[in-house]
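A protein chain is absent from this complex, but the other protein chains hold their places.
All chains are identified by letter, namely A, B and C, in their written order; residue positions are counted from 1 within each chain.
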Amino acid sequence: MPIDSPIVKLSGVSKHFSGTRALEGVDFSCRSGTIHGILGENGAGKSTLIKILSGVLQPDAGTIEVSGEAVRFSNPDQAAVSGIVCIFQELSLVPDLSVADNISIAAPPRTRFGLIDKRAQNRRAEELLARIKCEDVDPNSLVRELSLSRRQMVEIAKALGKDPKVLILDEATSALTSRDVETVYGLLAELRAAGVASLFISHRMHEIDKLCDMLSVFRNGQHIETFAKGAHSEGEIVKLMIGREVTAHYPPKPAPVPKPAYLTIDKLAWEGQLKGIDLRIGKGEIVGLGGLDGQGQKELLLGLFGVLRGLQGEVAILDNPCRPGSPAEAKSAAMRIALVPEDRKTEGLMLAMSIADNLLAASYDRVSDGPFINQDKARQAVSEGIAKLQIKVASPDDIVSTLSGGNQQKVVIAKWLMTDPDVILLNDPTRGIDVGTKQEIYKLIRELADRGKTILLYSSDYAELIGCCDRVAVMYDGEIVAKLSGGAITEEAIVAASLNVGTQSSLPAAGARHG
Amino acid sequence: PEIVSGPGVDPACFAPWNADTKYMQWPTKAGPYKVAVVNGFVGNGWRIQMIKTAKAFAEDPAMKDKIAEFKVVSTGTDAPAQLGAIEDFINQGYDAIVTIAVSPDGFDRVIRLADKNNVVLVPFDNVLDTDKVMQVNEDQLKMGRMWAQFALDELKAKGVTSGKILEVRGLPGNSVDRDRSIGINETFKADGGNWEMVSVVGNWDDGTTQKVVADAIAVHGQFDAVVGQGGSNGVIQALMDAGHPWVPVAGESENGYRKAIAKYSDEGLKGISIGQSPGLVAIAMKAAVSALEGNVMPQLISVPLPVATYKDLEDGKNYWSDLPDNFFTVNEFPPCGVNISGPSIMAQSEADVK
Amino acid sequence: MADKRSALATNMRQNVAFYSAIAMLVALYLVYNMLHPRGFSAAVLIQNSNESVAIVFLAMAQTVPVLLGGLDLSVGAIMTLANCIASEVVNGSPLQIVLGMIITLATGTAFGLVNGLIVVYGRLQPIIATLATGAVAVGLALFIRPVPGGNVDDDISWALTNDLYEFVDTYGLFDADAGWFQTISWIPVPLLIVVMIAFGVWLPFKRTVTGRTIYAIGSAEGAAYMSGLPIDRAKIAAFTLAGFFAACGGLYLAIQTSSGNADITQAGAYTLNSIAAVVVGGTSLLGGVGGAIGSLVGALILRVISFYFRIVSIDPLLQPLVEGLVLLVAVSLGAFRTLRVKNQLNLFR
Partner (left out) sequence: MAFDIPSLKTEDKPMVIASAFILVILSIGTVYTLSTQGSAPLLSPGYLLQQLQTGSFLGIVAAGMMVVILLGHIDLSVAWTMTAAAMMATTVGGEWAIPTGIAVGAAVGLVNGFGVAYLRVPSMIFTLGVDSVLRGLMVAHTGGFAPQDSATPLMRTLASDRFLGIPSAIFVWLAVSVVIAVMLKRTAFGREIYVTGNREVAAYLSGIRTRRVILGSFVVSGICAALAGVMLAGYSARAYQGMGNPFLLPAIAAVVIGGTRILGGQGRYIGTLIGVILIVLLNSVLSIMQMPEAGRQVIYGSVIISMLLVYGRGNKVHS
């Protein structure tokens, strides 16, 4: 095979879903030994493209060639046989099976009797995990017991184990810690040297920028352009993606004025995962929560929202103690707290219900007269919610799962805004959301702050913390190790604090490569 | 046990089924005895009344001294559990085990073990299709025939010689249901009149019976007689609700049914009530003890059918107008010294017992 | 070594429910034997084994679909069907008997296969599909055996419901009084059958890709699909295996009672008890966690509880109440875990 003939080649591929045109006459190819970034806003068709490539979906029209031979995959297994391996966001790990089981799930090593050889499986898992520097993961532990970032690494190990010729990562790094991201970068470089083609989908520009040799931009189900890195500036790429000019990424921050505390957190502790958190957030202030994944940020948000039992310490709104026992209490008139949860598909939405039902789910008391729902009020509330966030819906009665990722996220946010909260807790609200939508959400967050809301924002993307927040608290091992504000919020400062450099003498092994 | 020749002890109480019935004798054991009742299903009125009768009879002066230990367990409709319980009591060294079989077959193993250990096993009510154990029952085939004959006689008295008869069957697959139905149908067939039999399945359950009878009336309009195996309260209720004219009815021995017969017989509800008595348990217990005492026993003991027709119902004697509908009126068997009446154990309060 | 120990610890932690079920069973059974006048004897063990075989098989049958995240409401009915078929065909010459057994097991297995095909290709929820096919199975059983009865070969009935000694003796396999045989001649044959099928069929099956796929589906069906696992095959296999285990139960029931009985109530009771046994044995009704061996233990626990009514004196009319309360408590034991949960999101799985 000549080195510069494409390993994968799609010609005229189209895919329609009842009414939606997900892909239209797409020609796309990529070559061995490259890292190929795929860009596009939500709903551009990226996932559909790679689902077709990896056999999850079948195209309505068009042909696929692998190494010059026409192929047709009717399931992911067949694609894997041809060397095409896809890492989905977190979809393909089985939580109740062990790490080793998961890594060798479809084609395990077998004993003489044709049964799964557990020991060989464990060895294999250990080797693969070692390759991505995840020796800390016990092959015997259940995937359920791992944090999201560890799960993504296991997912990568699993893909590696299939000896891919084409490795596809669909937002597979969205929850990785920066240390792991480095590892993955290293790995991808290694694979490139070994002649593997990698397809990399991410909404984080800086990742794509750092990593990819080639970039392809998709918009509206069409392939817009493929070019080598550096051929276009970042601004031009964004313009290709969303079809218009983007001026500034983040809305301007107001001048940093010290604000009186509205939400006061004192020595909050929980189960060894929160170790005495002290934090004050003023009215109209956006405070970011940073740090590596799994340092207690989510627990802090959940604790404030009444999900955790056995919290120690004090929380107060103004001077009123505020320790909700449940989300229902948290959203009550006395506290007015809202939480946009981490995983919109499982925690934020009733995917099989209509947009209207999803929007109303938190505010039945507001649209009811006594026990009965007032149809007019409900209709009005729904249309207001849709209008406020400019959610792109054909009809509020459509099922929410028909919306693109970004619009689904807007539904979750709109649901909470309809309750008119004073304190808004956001758990990584822009994960997997395209640049255009991200900007809208940043703008919205700032507007909410300007309207006097108190906002606590956890983000796995430090650029977001820098761009969006008035102050940033960085957490490490259940504690806040740094509070940054104003000009002190820099990439270096956040990264350093995340790794707990400078505040403690002993560097965690994790940080060594970074420092 | 040994097969011996008759006659057996106390034939007034332990009547042989027929002339061909074999006789059995166990080696005499010294009392008092350990006796267990292994019931299957529990959760209908009949079984509850049976258990209460068993408990009361164990306390009866005639039995009390002869019983050292007495246990009742209910295993549900679960054949292995019932077999296991019987085997367990054999292993525990019980002397006699009285049981209502959940299935007419499948007891070979426990029969073998009982014989090996000289344990007297006495199935009653739902008996076994075997002649290897001593059993106690009423004659279901005869019951069916008597029901049918009564209806025929009443119809003849009215001058009716042809028409539609509604037969209400019991639990499908049960041998009692089968025997009763055979008795009913062969009698009508033998009669020579032009009888159209319509049969519905009432599961011996009042509510189900009421519904299927009501359906049958809605579809067929009118019947000339109703022969119901059980759920007789339901039959009456369905006839009343449909405004069906009173016709001859044959049924079980529920107090409510007898009350209805007594009340409406003048209006045409010519009824016959034959009961499968919960008191059978007492006779079975008595037979078991008698066998342990070394007496010669018939292999199949026939308990006389307690028949009452509209002609011989008497309030306070064979029905009780002031007591609930659900208990079974026939409970005592004086020839056997079983004198525990239905009301005395199924009455509403201590006061009613007296 | 340290590694082994930590692997063991991991295993214990991941299977708390299973190990506590075993501990409970052992405790309950020991006490029962201590209270029994002939406790710790082969006779009692045989008796207890016999009455447990059917429910144990049904619990194992129920486990497989439950691991998928479904329920099979037809297991009791398949058992009944197999029971009725066996009552017709398990007799005659030894060869005919074996053939009859194979026919019985094959029919039950085939019925399970049909369940699987309906669930997979009809895209129906297992619980409701099997509710319906269960009715069909009972109907067929009633066709075959409108009234209870049948003639299962007496020898096989005696040989399989006793200890090994009687088994060897009945068929004159070798001198049953041989010295070497004494050490094992007391072992109840039913116990052996259950153990052989449980360990000989389930454990290997669990270690096939199909078996593992069943767990994967119950845990996260989407992930299983994305991982390229054979979803349809695993689902069909699960119901087929359920049919096989249920047929084993039905066959044994026929052998034990030398007869067949198309008892609808008994079929329903067995189905419900099988679910209870699965839960008590530590298998999650949500799927993905547990196993047939746990259900075997769960079924035995439920059975042993009922043994106590024969030992302890309880008013017979209070027994159903006590039984109900014990069942309620047994299935609520898992709730302690719930009450300890500190992050309420972990409650929703």
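Definition applied: a contact is a pair of C-beta atoms (placed from the backbone, for glycine too) under 8 Å apart; a residue touches a chain by one contact, two chains touch by 3 or more.
Bear in mind that the values here come from a model prediction, so they are computed numbers and not experimental data.
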Chains in view that touch the one left out, judged over the entire complex: A, B, C
Hidden-chain contact residue, picked from the options A:A330, A:V393, A:I433 or A:V474: A:A330
Residue of C:A7, C:A42, C:V136 or C:L192 in touch with the missing chain, whole complex considered: C:V136
Residue of A:V81, A:I224 or A:L351 in touch with the missing chain, whole complex considered: A:L351
Chain A, residues in touch with the chain not shown (by the definition above): 305, 307, 326-328, 330-331, 339, 341, 346-354, 356-357, 360-362, 364-365, 368, 371-373, 375, 378-379, 382, 396-399, 415, 419
Hidden partner interface residues of chain C, rising order: 71, 118, 122-125, 127-129, 131-143, 146, 221-222, 225, 231, 262, 264, 272, 275-276, 279, 285-286, 315, 317-325, 327-328, 331-332, 334-335, 338-339, 344-345, 347-348
Where the unshown chain meets chain B, residue by residue: 42-45, 48, 51-52, 172-173, 198-201, 203, 205-208, 210-212, 214-216, 218-221, 233-234, 237, 241, 256, 323-327, 346-350, 352
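One rule holds for everything that comes next: only the chains that are shown with their structure count from here on.
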Overall pattern in which the protein chains touch one another (line/ring/star/complete/other): line
Centroid spacing, where centroids are CA-atom means, of chain A and chain C in whole angstrom: 44
Averaged-CA centre spacing for the pair chain B and chain A, given as whole angstrom: 72
Set of chain B residues in contact with two or more other chains: none
Where chain C touches two or more other chains at once, by residue number: none
Residue ranges of chain C touching chain B (in the complex, touch as defined): 36-38, 41, 43-44, 47-48, 50-55, 142, 145-150, 154, 157-158, 161, 253, 256-259, 261-266, 269-270, 303, 306-307, 309-311, 313, 316-317, 319-320
Complex interface listing, chain B residues touching chain C: 36-37, 39, 41-43, 48, 51-52, 54-55, 71-81, 83-85, 87-89, 91-93, 102-109, 112, 129, 172-175, 178
Residue numbers on chain A that touch chain C, as the complex places them: 56, 75-77, 80, 86, 88, 91-97, 101-102, 105-108, 113-116, 118, 138, 140-142, 158, 270-271, 299, 302, 307-310, 326, 347
